[in-house]
Every structure is written in structure tokens, then in C-alpha cells.
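The structure's right below; bear with me while I get my questions together.
For chain A:
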Amino acid sequence: MSFSILAISPFLIALVALISVMYGTKDISAITVWQSMTAFDPSDVDHQIIRTGRIPRVAAVLLVGAFLAVAGAVMQGITRNYLASPSLMGVNDGSAFVITLAIVFFPGLPNYQMILLSMLGSALGAGIVFGFGSLIRNGLSPVRLAIIGTVIGTFLSSIATAIAMYFQVSQTVSAWYNTKVHMVNMDMLILSIPFGLTGLILALLSAKAITITSLGEDIAMGLGQKTKAVRIISMLAVVCLTGTAVALVGKIAFVGLVIPHITRFLVGVDYRYIIPCAAVIGAFFLALCDVLSRVVNYPFETPIGVLTALVGVPFFLYLVRKHGGEKRA
Partner candidate 1 sequence: MQTAFRMENLASGYEQVRVFEGLNLTIEEGKVTTIIGPNGCGKSTLLKTIGRILKKQQGTVYLQEQNMQNLSTKDIAKKLAILSQTPIAPGQLKVEELIAYGRYPHRNNVNRLTNKDEEMIEWALTVTNTMEYRNRELAQLSGGQRQRVWLAMALAQETNILLLDEPTTYLDMAHQLEVLDIVKSLNEHHSCTVVMVLHDINHAARYSDHLIAMRKGTIMQTGTPQEILSAEVMRKVFNIDARIMEDPVTNTPVCYGYEILKEDI
Partner candidate 2 sequence: MHKKTSSVFFLTMLMLVLMILVASYLHITNGVFDMSVMDVIKTLLRIESNSKFDLVIFEFRLPRIVIAGLVGIGLGMAGVVLQGITRNGLADPGILGINAGAGAAVVLFMYFFQVKLVSADMNSWMSILMMPLFGFIGGTIAAILIFSFALKNGHLDMQRLILTGIAINSGFGALSLFLSLKMSAQDFESAAIWMAGSIYNANWIFALTMLPWLLILGIYVHRKSYLLDYFQLEEDSITSLGIAVEKEKMKLLLASVGLVSACVSVSGSIGFIGLMAPHIAKQLVGIQHRYVMPVSALIGAGLLILADFIGKTVFAPSELAVGIVVSIIGIPYFLYLLVKSKA
């Protein structure tokens, strides 16, 4: 099953990417798209639009979709928590928070440092949430953690807003907070490839270990697995992936929650297959959402978060209905 997914996906992704590039406030024919890539003519307006606007946008969306999906999968596997995801566990919010601080206190930082800070923020957010979770009795249960994550996320958001307001840079900051897929920074995009790739590789490396962990703490220990090391590497993977994603396009919710579940449904419990499949499914999903976000309210753009919520909220409710307060993913 996973092989068929991996086999079909390049085609589906290429298709969705093509549609994404072709349609927008101005429709461009497929031939023109092809020409802009093979025989680029700088004076052709369409070519410019494609190269500087649309292709980077699609690329960003594909990458972020993949990154968030894999991050969510890793989180769910390692914590055995069916609700673990970057947006619910304060990871995204942590990133955004630190980025805000950076914009306020150290404006004009080079992009690669922004990404690093974003990663730091992810770690911070996750640290606070899981830290609190361990303080509370039964705090690491899916439900409790989701509540703590949401609440701390809101808290960090509020503080970030307050700080931005105090230093009167709220305009710039809200630009960060409202996902900015349509203004993708080319440099950031190029930089995000190595960072994100590192995360993906780390995730793949720990895939086997994650599978074992996801089956249960006792099983993992019984098989002599070095749980601590696995945890560290996978958290590093998550931090790389989400840090890059948020630095590139801001916070997008539900991708990291929904896609891993769908992937697990399709390919089973082995994370060596889940991770790559989640990546491609996530990429496809977000690209699709991006296309829809331009179609739904034509000619205006809808924030991509609205579309992911459209899918994510009912799915979330369905998950809650099905799993309630249980611990297993």
C-alpha cells in the first residue's frame, strides 16, 4: 500500500502543483508555465509571476505540508498520544512567539538565524507544555495535554501580541501571525530545504525506533531500546521541521493532527512507511488546500488556516468521539 502511495504521489503532487501555478488572480496556460521554466523570458510578465510568485508559493506549501505532517506523525508516535500535533501542543505557538521576540528586539536578523530561533521556539513551546503536563496528575493524557497545549499556545500568543504592541511593531508581527503563503521569501524558501531535510532525515533515522515506542513503553524497554536517545533525536526532528515551517509561512493548524491519522489508516503502524507517506500526503493535502483557498472566495484569497480548519475541525471532533480520553494513538 505504501509503495503505491509513494508511486502515485509524484504524479498527484505534480498535478496539484501545476493547477496551483496555473490558476490564480490571473490564469496562465500550462504551456506558458512550461516555457517559463525551460525558456525563461525576463520581460514576459507571466513568466515573472510564475517564477517569483507562484512557483515559490507552491514549493513552500508542498514543503510545509510535508514537514508538518511528518512532525505530527513523529509526535504521535513518540508520545503515543493521538492528539499530539504541532498546533495543539504549543509547538507552533512557541515558534511564533520567539519569532515575534526576534522581530521586536533584533530586527533585521539574517534568515538562517530566524529559522534557528524558530526552532528554538518550537523546543520552548513543547518544553513548557510537556513540562506542565508532567506536573499534573494524568497530565500527559491526550486530552489533558491538548488542553494545556492550547491554553499555553494562547498564552504565548497573547504575550507576543502584548509585547508587539508595547514596542509598537504590531503591524509587522501580525504579518507573521497570519500565514503569509502569498508572500514567500525566496531566500527563506531555499534555506528551508536543508533545514527541513535535516528534520526529515532525522525522522527517517528514528523511524524504526518510533514504531517500537508507539507500541508501548513496556515493549520498548523490553526490546532494549534506548528510549532517551530516541526521544531526543525525534524531538530534534520535530523541532527542525516545525521551526522551518513556521519561519517560512507562519502557523498552520490541523495538518500535523489529521495527516498522520489518515496515513496510519492507509499504511499501517510501521513508521518507516508512515513517515515518507505522511510527507507526500501532507504535501498534497496542503497544496490542495492552497488551491482551494484561492477558489473558494474568488477573486479573494482565504487564509489557508480556514481551509485546514474546514477539514481539521470535523476530523478532530470525530477523533474525540472515537477515542475519548484514552491514551493510545
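Candidate entries met the following condition: all candidates are chains of the complex that A comes from, given by their letters.
The working rule: a residue touches a chain if its C-beta (ideal position, glycine included) is under 8 Å from a C-beta of that chain, and two chains touch if they have at least 3 such contacts; residues count from 1.
Note that the coordinates shown come from a computational prediction; the quantities given were computed from them, not determined experimentally.
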Next item on the list: For chain A, choose the touching candidate in this complex from 1 or 2.
Entry: 2
Checklist line | Complex contacts: residues of chain A adjacent to candidate 2 | finding: 83, 88, 132, 135-137, 139, 141, 143-144, 146-148, 150-152, 154-155, 158-159, 161-162, 165-166, 168, 170, 253-254, 297, 300, 302-303, 305-306, 309-310, 312-313, 316-317, 320-321, 324-325
